[in-house]
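Down below is the structure, laid out as structure tokens.
What you see is the complex with one protein chain gone and the rest in place.
The letters A and B name the chains in turn, as written, and every chain counts its residues from 1.
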Amino acid sequence: MLLSKAAIGSKVKVVSLESKGLLRRRMMDLGLIPDSEIEVIRESPLGDPRAYGIKGSQIALRREEASQIVVEVVN
Amino acid sequence: MGLTCESCSRGVLKKKFNLRCGEKFVIALAGNPNVGKSTVFNELTGLKQHTGNWPGKTVVNARGNYRYEDMEFVLMDLPGTYSLLASSVEEQVARDFICFGQPDVTIVVVDGTCLERNLNLVLQVMELTHNVVVCVNLIDEAERKGIFIDIKALEEELGVPVVGTIAREGVGLEELKRRVLNVALNIENLNPKKISYSKPVEDAIKGIEPEIDRILKGKLNSRWVALRLIDGDNTIVNSIYEHIYDKKTLEIEGEEVLVNA
Partner (left out) sequence: MHRQFLGKFNELVRISDLSSFTYGDSLRDSIVKDIYRAAEEVTKKVVTQKSQRKITFDKKIDDLLTSKIFGYPIMILLLGLVFWITITGANYPSQMLANLFFWLEGKLTYLFMVLGSPQWLHGILILGIYRTLAWVISVMLPPMAIFFPIFTLLEDLGYLPRVAFNLDRLFKKAGAHGKQSLTMSMGFGCNAAGIIACRIIESPREKLIAILTNNFVPCNGRFPTLIALATIFVGGLVASQYRSLAATLFVTLLVVFGIIVTLIVSWVLSKTILKGIPSSFTLELPPYRKPKIGRVIYTSLIDRTIFVLGRAIAVAVPAGLIIWILANITLGDKSILSHSAAFLDPFARMIGLDGFILMAFIIGLPANEIVVPIIIMSYMSKGAMLELESLLEMQRLFIDNGWTFLTALNVMLFSLFHFPCGTALWTIGKETGSLKWTMLSALIPTVIGIAVCFIVTQGARLLGLVF
């Protein structure tokens, strides 16, 4: 599943990153590395971007960025 | 002293980074964005600060002074960054200052409410220089969130001084200044934690480190440079050119050099 499709309030785990180069590096710097847990916290009033809880901080990502991250739901 | 940048000519570099400091200690202040780094900076330096831009960059640079135990300290506020892997100008500026500006001590301010994310930067700074003091800020906020950090244990884990602070209220800053002075005077017992990389990475390092070491002749930590090159980071090569092989001297020699862009 893609992170951009994960339901609000759900907890997911990063499987892999599809982006390349600098963007990939930036995503990883934010803590989006395989196996790390992400909470889908909220969406903005217009639905995009959405805020994610990543390693203790709340980071907003646009759909374009979030759809490059493959995740799986954690129970 | 740090083990890196040992023999680069400090005078030239100080001029490059606009430092005029005689016998003062140079302290770099690093940290993630939004961790209260500028509060720490303001509390330490008061109103004695100058702002400007980093040489050749549009990144803002703030510099201030403080006195402690009759000694002068120049505090350089580095841009707030998540890492030092040079994926932005800010990160490059912060990295280059720690690497080539050779501060006597680097303070890394971390947010007590999300320690894990912040330790990422601490560990990266510790790869570059051993003279590190970690300032765990916002411990009051962390406690309100139900997060408790064992400062003593963290100090043991990292092998460098760790101080808990509430910078807004000035709590812990005396201790911070004391530990910074200790590190500057070389009287702290430093045993910085080394990151051990997975086997493929370590193998790759082994493959190119000896050659890099031969080229740099101890001017920089060759293991760290090797890691950056494996990482595909070309900016380090430019920075080495800029800071170690001073451009001006080369031009006098009439040499034209193509820098790898």
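Keep in mind that, in the parts below, a residue touches a chain if its C-beta (ideal position, glycine included) is under 8 Å from a C-beta of that chain, and two chains touch if they have at least 3 such contacts.
Keep in mind that what you see is a predicted model, and the values were worked out from it rather than measured.
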Options B:I27, B:C99, B:L119 or B:L181, residue touching the unrepresented chain: B:L119
From B:K24, B:R178 or B:K193, residue that would touch the chain that is not displayed: B:K193
Positions on chain B where the hidden chain makes contact: 33-34, 39, 42, 47, 51, 58, 60, 85, 88, 90, 113, 115-117, 119-120, 122-124, 141, 144-151, 153-154, 157-158, 168, 193, 195-198, 200-201, 204, 208, 211-212, 215-216, 227, 229-232, 234, 236-237, 240-241, 245, 249-250, 253, 255, 257, 259-260
Missing-partner contacts on chain A, residue numbers: 17, 20, 22-31, 33-34, 36, 41-42, 44-49, 51, 57-62, 64-65
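Everything below uses one rule, namely that only the chains that are shown with their structure count from here on.
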List of chain B residues in touch with chain A within their complex: 82-83, 85, 87-88, 113-117, 120
For the chain A and chain B complex, residues of the former touching the latter: 22, 25-26, 29-31, 54-57
